[in-house]
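For reference, the structure I am asking about is given below.
Of the protein chains in this complex, all but one are displayed in their positions.
== subunit A ==
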Amino acid sequence: MAEEDLSEMAKDVELHLKLDPPLSANNKPSRSFKTSSSSSPPPCDTSHVLENVLENVLKFLESRRDRNAVSLVCRSWYRVEAQTRSEVFIGNCYSLSPARLARRFTRVRSLFLKGKPRFADFNLMPPDWGARFAPWVAVTAKAYPWLEKVTLKRMFVTDDDLALLAASFPGFKELVLLCCEGFGTSGVAVVANKCRQLKVLDLIESEVTDDEVDWISCFPEGETHLESLSFDCVESPINFKALERLVVRSPFLKKLRTNRFVSLEELHRLMVRAPQLTSLGTGSFSSSTENAGQGEQEPDYASAFRACRSLVCLSGFRELAAEYLPAISPVCANLTSINFSYANISPDVFRPIIRNCHNVRVFWALDSICDEGLQAVAATCKELRELRIFPFDPSEDSEGPVSGLGLQAISEGCRKLESILYFCQRMTNVAVTAMSENCPQLTVFRLCIMGRHRPDHVTGKPMDDGFGAIVKNCKKLTRLAVSGLLTDKAFSLIGEYGKLIRTLSVAFAGDSDMGLRYILEGCPKLEKLEIRDSPFGDAGLRSGMHRYNDMRFVWMSSCRLSRGSCSDIARALPSVVVEVFGSDDDDVDVDEDNADYVEILYMYRSLDGPRKDAPKFVTIL
């Protein structure tokens, strides 16, 4: 190792171990160097053997938290761990440079990169902010020719990036793109065509431009290795005949998620050819105009479902024709996961279906099923672990078919619940408290009362007590999103009782800086904090100075921050990158009076300092 590498590694270790000053550059990079604070004799040649042993042992260690702990034991362990880590997870792509990744980890087979913060999903971030995959693919192409798996979330990926990926990794097996954008069907086509070992191609909730390329036809002829193909977010028609042929020659295919351009008749054809499927995205789930009608006999959909004996996961239903829904009945008892969240299903249609779904663990739906539908879920789905209820009409003004009634029913019926996301128009502290008491296994509680600052609709009081009960009673809670009318008291409770909370989402809540202080002076495990439109200002921000090095990121938009305090933080914490920008990407129109106001603050820790690809509208303090 060159001296430069050693000092780089030493810097990594210093950051992690908070050691005394790093070794001087004179130390030889052999196995016999001392740690700076140790007084034990230097290891002898048996250390070579020990490292080999360690290597073989560490191969079994998969959890990244365990591996992080292992790497902190000593330099020897750090090095061996680095050489044996095959799956690398990077929660913020700007927390380190690709070069550093390549230097530390030498045998990476799987890479998981996350880019933009979550609020970018809701148009709070101007486009072209960053999180480009390009520099990563460029570096890993050279460093890890044996790379097999790439998972990207909220990254900007271009067709060129995909082409480079396809060309650089001959053994490439799995590509998963979650909430990504920047590419189109041409990029997908290249991956399909060039990655001959491809097992998984999952495009999930990503924006895929329609380049009018028949990408399905680009899969090579002959038997494929495909096990999972998901393209339900692709908003363009596909060549169905080619898909059918692809399915026929993919004997290992277990997961197939089609998009809304696949009709029910077409779905039937696919199901008949792939009864081994375990996970099915059903496409439109309605009849196409061409096939149905006067000429044709209707296929027996129920029979096709019955033949899929291994089917455990259903999604799709993008343009559901409700009269066909009973066709899924033969598989209901086996389903562990159902996603109805694109289907406007009324309670009457829903209840007979859910009645048979005793084994469901994950259930996503629209609020069109109403409180009655939720009661039906509570009555049947005793194994429910995760529930997500999305609004059919996501505005602040709509009628609101679900309420505390449904929430309470779920809490009483589904005692094993671990994760919930619930959109509603109105809520009561009583219902939230009931859930806190009935569902002690909750790790994720995200309640979105869509009307801003809305109090308990029965008592008129703030929602402090409800959320307070959640943090007090749900001792395993790691993720919390709050809403409704909340005072600083709510945050005092969250700070005090939210001992395991790692992610906290706040919007339109709180009274003063104290709210933010309570969080930052409490919540010892906090890693990700996202706040919008709340009256938290400079004093609150400063109160967290001691925390920001240990957090992944803090996002604050439309709060009461001024540049001065943000600069102070940047100065005090060199390992934290402090970005400030506005919601529009025009860098003009800054009033003299308002020049000090910070519309969006996004700060995160980084090993490699400020990024070099920041667009003009971003100021790094």
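In this text, a residue touches a chain if its C-beta (ideal position, glycine included) is under 8 Å from a C-beta of that chain, and two chains touch if they have at least 3 such contacts; residues count from 1.
Quick note on the criterion: contacts and distances are computed from a predicted model.
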{"item": "Protein name as given in UniProt for the chain not displayed, \"V-type proton ATPase proteolipid subunit\", \"dolichyl-diphosphooligosaccharide--protein glycotransferase\", \"2-oxoisovalerate dehydrogenase subunit alpha\" or \"Auxin-responsive protein\"", "value": "\"Auxin-responsive protein\""}
{"item": "Options A:330, A:413, A:455 or A:468, residue touching the unrepresented chain", "value": "A:455"}
{"item": "Candidates A:145, A:394, A:524 or A:564 - the one touching the absent chain", "value": "A:394"}
{"item": "Option touching the unshown chain, where A:348, A:550 or A:613 are the choices", "value": "A:348"}
{"item": "Those residues of subunit A which, in the complete complex, touch the missing chain", "value": "119, 121-124, 179, 205, 233, 286-287, 289, 292-294, 297-298, 319-323, 325, 341-349, 366, 368, 370-371, 390-401, 403, 405, 423, 425-426, 448, 450-455, 457-458, 460-461, 485, 487, 507-508, 511-512, 532-533, 535, 537, 558-560, 582-583, 589-591, 593-594, 597, 599"}
